[in-house]
Structure formats: structure tokens, C-alpha cells
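The complex appears here without one of its protein chains, the remainder shown in place.
Going by the order they are written in, the chains are A, B, C, D and E; count residues from 1 in each one.
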Amino acid sequence: MATPDALLVILRHAPHSSNWLREGLDAALVAAAFGQPVHLLFMGQGIMALLKEQGSGALGQKATLPTIDMLEMYDIDKLWVAEGALQRMHLSTDSLVDGVSLIEDQEISGLLQQHAKILNF
Amino acid sequence: MATPDALLVILRHAPHSSNWLREGLDAALVAAAFGQPVHLLFMGQGIMALLKEQGSGALGQKATLPTIDMLEMYDIDKLWVAEGALQRMHLSTDSLVDGVSLIEDQEISGLLQQHAKILNF
Amino acid sequence: MIKYGFLVMGAPYSSPAPHSALRFAHAVLARGHQIAGVFFYHDGVHNASSLMTPPQDELNLREAWTELNQQHAVQLDVCIAAALRRGLMSESEAQRHGRQAFNIALPFELTGLGQLLELQQRTDRLITFA
Amino acid sequence: MIKYGFLVMGAPYSSPAPHSALRFAHAVLARGHQIAGVFFYHDGVHNASSLMTPPQDELNLREAWTELNQQHAVQLDVCIAAALRRGLMSESEAQRHGRQAFNIALPFELTGLGQLLELQQRTDRLITFA
Amino acid sequence: MILHILTKAPDSSASTQMQQAIGDQDAVLLIEEAVTAALDPSWAAWQQCHTRIFLLSEDLIARGLASIAAGNGLPTLEMDGFVALTEQYEKTVTWY
Partner (left out) sequence: MILHILTKAPDSSASTQMQQAIGDQDAVLLIEEAVTAALDPSWAAWQQCHTRIFLLSEDLIARGLASIAAGNGLPTLEMDGFVALTEQYEKTVTWY
């Protein structure tokens, strides 16, 4: 499920509310560009980065969706979403972009153990 | 209980965690120095500003207590503390500085109504 | 006509507060009201940085505030104590503190906290963005 | 001996993260370990501001980091993309963007995000302060 | 009569504190991160003062929550409506 030399980037902040999500995604993209295998874990408000219908903000605030769509080009194809968080946010996978992988809450700690490198945003 | 021309400054952030508390207290002190009647309402983590035993932070981060002790000199003598928040934080008034006034949760909205000017920190 | 004052306490590109404030400002003006002034406090002081350099396809917040000042005479006050500790100063403050550079210039003016209270007194509404 | 790297993402005087990082740094060195470098990202880039002017009775964080560099050869890298949008630039960036002033100077160096990943690769521990 | 402006998520301490401060005559406007309340019909504030909570439309759209808000029948406002609220309510308090 995860290679031991992969980098796990955890994304916990929503689009538009701060720059955490964007700067976290930037770190993931740069790591991938350097040839590191990168996996993403979306927790809490971070899950909102995956909403299909999101747009750009007023006054030209950039949308996140184009970056999400770009991940595959960088060979970032593991997008883990905490299933419990999804339920607590009253969201279904239908509202999310394609290609996400659900993970049960009790498997999250195992996912962290399997990655030698972790960055938490 | 409150004069209609008084300024209510709400303090909701703990010492040392950010600069919100200090900059909120600064606003209260300046208003008082300008002759405005000022009342303070401590909510949530803001109540920690009133803990008797607090100190300065490591590496010379200033303590908040000297500022709290200075309030009386500026004629700021109404320090409201939300009673419910105090209970939820498992704190008793014994652990707080002298001179605070308890207010029940259901009276908070009335306190806000009575003040023409409010600043929320 | 209602007279508005704004208190802005979020930094651009870290908080959405300045964006919300600007959008609200233009809606206020469109409804025929007046904006007497904006007071930048806490991390909001970063809105005034003349060195702010966002990517070219993003709005430069300092320029957007400057435009608001030029077109609608909105006063832009920056709390001096909050600014100095966060690395923002005008030319005269730079001289006072022996620095080679400065990053706050007109139409932004460094001023004391009293200006915030004065703004609250002389406006009908003070709206906080944070 | 363990080799440490730090990722600092909080601004001085707005977040306690830089203070925690510095206190931790001195404890790491006291136990005989090495600190290879500090990477400043997100609001942490403000740690590098040469215009930072806290009240005289408070620690100047930039000076404290500079001392760490001078006494223990700790590399201080600042993410260039995060810095530019927040109004922080070196002399060469100021020239490139046509600005009159700059507020980042040695020992702080503007660099890309790749440097963070490189720091994570070449150290035994990467500790985040945010 | 106060207009409360919430900018943080419904499970934040800012939201809890606001809920303690809402009076019977007050109104609430959800902006920025607070519009995620559209996802949560069980948020206590909906029961507390359902008719007077508004969500800022453009912040819903930016976050991809506009159709969910519409589906839940929640009242939204444009920026113009935000200004209208501040005309009506003399005092505003922002919770962040």
C-alpha cells in the first residue's frame, strides 16, 4: 500500500482559508518533481480540496482544483481520504474528484508508520 | 451594570499562543487612556490571561500578568469572566487574580447589547 | 448614507480577511455609502508592505488598497507598534531605527492605536475583518 | 550524534513556534547533536526580516537565528515563493523586481522548496515548528 | 441588535464563543471558512436561530458548496446583501 521510501504529505486545511493547503501541495509537487514517490493524506477540512464543484475565490484568488488535476502528471496517484472525516463532514465520495482512496480511521496510524518521511500541513 | 457609552473589549486568546491577547489589551489600555470607559469580557482561552501563577515565556517572552495588574490604574475595573467557560476549563476563581466578575453564559448576549462599541480579540 | 470604518487584522495570502474586506468595501461604495478609513492591526499590517510580490496572475493587495485610497479617499492607517515588531516601517521610522530600507509608503500611514478608537468614534459602523 | 533539520512555519510575535524552535535548537546542541539547517516556510519566512524591530526588552528573533548560524554553522534557508508573496526579498530579488529596498540578507538565503526536501533527506530528524 | 460575522468553521472555538453571545434579536452571517456549516445540518446554531443565519454566496461558490447549501435550503446572500445587513444592524461583531 505504501513504499517505505515514499513521502507522505498530510493536508488538513481547506482552500481559500489560508495558504496552508497550497503550500503543502507545492511541497508535494516539488518532491515528486525530484523523483520522490509521494502520497497524500487528506484529513479534516483538507478534504475540501477534493470537492468537484469548487471554484476560484473572488478578486482573483486562485482555485485549487487545477493543482489537484495536475497531481497525476507528477505521478502522485495515491490520494488517501479519511473515511470518518468524510462522514463527519456529511460528504459523500460522489462530491469528490475521481481517483481518491478511502482509508478507515483506524488505518491512519498504520499509514503514517509505513512512511519514512512525513510532512504535515 | 454597563454604561451605554462604554467600550467592551472581548479577549478570547491565551497568553503566549499568539499576539491577539496582548494587542487586544493594548487597544483597551489606549481607549482608557483616551478617557473612554472600558469593560473587558474574557471568553474561552482568554480566561488564561487571568491565571495568578502565569509567568514570562522562555527567551524573554513578556508576561501578561503585569498588564492585567495595570488595568486598575487605567480605571478598567470590570473584568467579566464567562462562568460556563470557567467550568468547561476546569478552573475555579481561586486560580484567577482578584477582582474578576463572573457572568452567566445566558447573560453574555445582554452584556454585548448594552455596549454601543465592541472590539473582539 | 452610512459612514463605515474597517479594522483589518489578517495578512494577505495567509488569511482571506483582506480579500473579504476589499470585496465588502466595493459593495459598500456601490450602495452609496462612505468609507472613512481602514485601520490595519495585528497581522493585517502586512497589507501595507511595498515589497509584497505575489505571482503575476494574483491580485496585489497593497495595490488594491492604494486604488481604494486614490479613487475614494479612504484613509489607510497602520498601527505602528504592530508594524515595527513585524518588520514593517516607513522611511522616517527607518531613519529613527538606523535601518537602510523601508517598506511602508504613502498612502499608508503609520499611526498609533488611538486612531483606531477615533475611527470607531467618528463612523457609524466599524466592521472587523480577521 | 544525530543530525537535525528544522522546518519553521510560524511568524515571530504572532506564533510561539519560532521561540520553541530556538529553545529546542539550543537543547539539541547542548546534547552534542548537530543542526544541519533550518528551512523557513509559510509565515515562518518573516523570521528573516532585517526590518523586524521588536520592543527593546524583547528578543529579536532574526538576531537569535543569526547567532545560531554564526556560532554553530546552521544553514538558514528561506522559501523564495513564500517570501516574495509576503513581502520579503533579497537585494538580487529586489533588483529583479525593480524594488528600491530589500529586507533579507545573509546569513539568510532565499532558495527553492527543493532545499526543504534535500534537508529532510540528509538529516536524521526533521522537526516541524508551526 | 447585533450582526455576528463568523469567519471560522462551525466546530471552531470562535463559533462556540459566538453561539454563547447571540441574542434573540441578533443575526448571523457566515463568511470564509464558516460557510462549511452548510455541510452540517446538526450544527447547534441552526436550531438556536435558524431564520437569521445567512451564508455568503461567493464564499460558498469558491469552496464548491453552493449546490449543497441550495439543497439544504439555506439562505444565502451576495456581497450586496452583506452590506444591507450592516445597514440594518448598527453593531457588528466578528468572530475569528
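Following the convention adopted for this analysis, a residue touches a chain if its C-beta (ideal position, glycine included) is under 8 Å from a C-beta of that chain, and two chains touch if they have at least 3 such contacts.
Nothing here was measured: the structure is a model prediction, and the numbers come from that model.
Considering the complete complex, the chain that is not shown touches A, B, D, E.
The chain not shown here is touched by just one of B:6, B:48, B:81 or B:111, and that residue is B:48. Of the residues in chain E, those that touch the hidden partner chain are 9, 11-13. Residues of chain A that touch the chain left out of view are 10, 12, 43-45, 82, 84-85, 105, 108-110, 112-113, 116, 118, 120. Contact between chain B and the unshown chain involves residues 14-17, 45, 48, 51-58, 61, 63, 89-91, 95.
Here is the rule we go by: only the chains that are shown with their structure count from here on.
Both chain D and chain E are touched by A, B, C.
The chain with its CA mean position farthest from that of chain A is B.
When each chain is reduced to the average of its Cα atoms, D sits farthest from chain E.
Measuring from the averaged C-alpha position of chain C to that of chain E gives a distance of 25 Å.
Centroids built from CA atoms put chain C at 26 Å from chain B. Counting partners per residue, chain C has 13-14, 16, 23, 42, 58, 126, 128 as the residues that reach two or more other chains.
Within chain A, the positions touching two or more other chains are listed as 16-17, 19, 57-58, 61.
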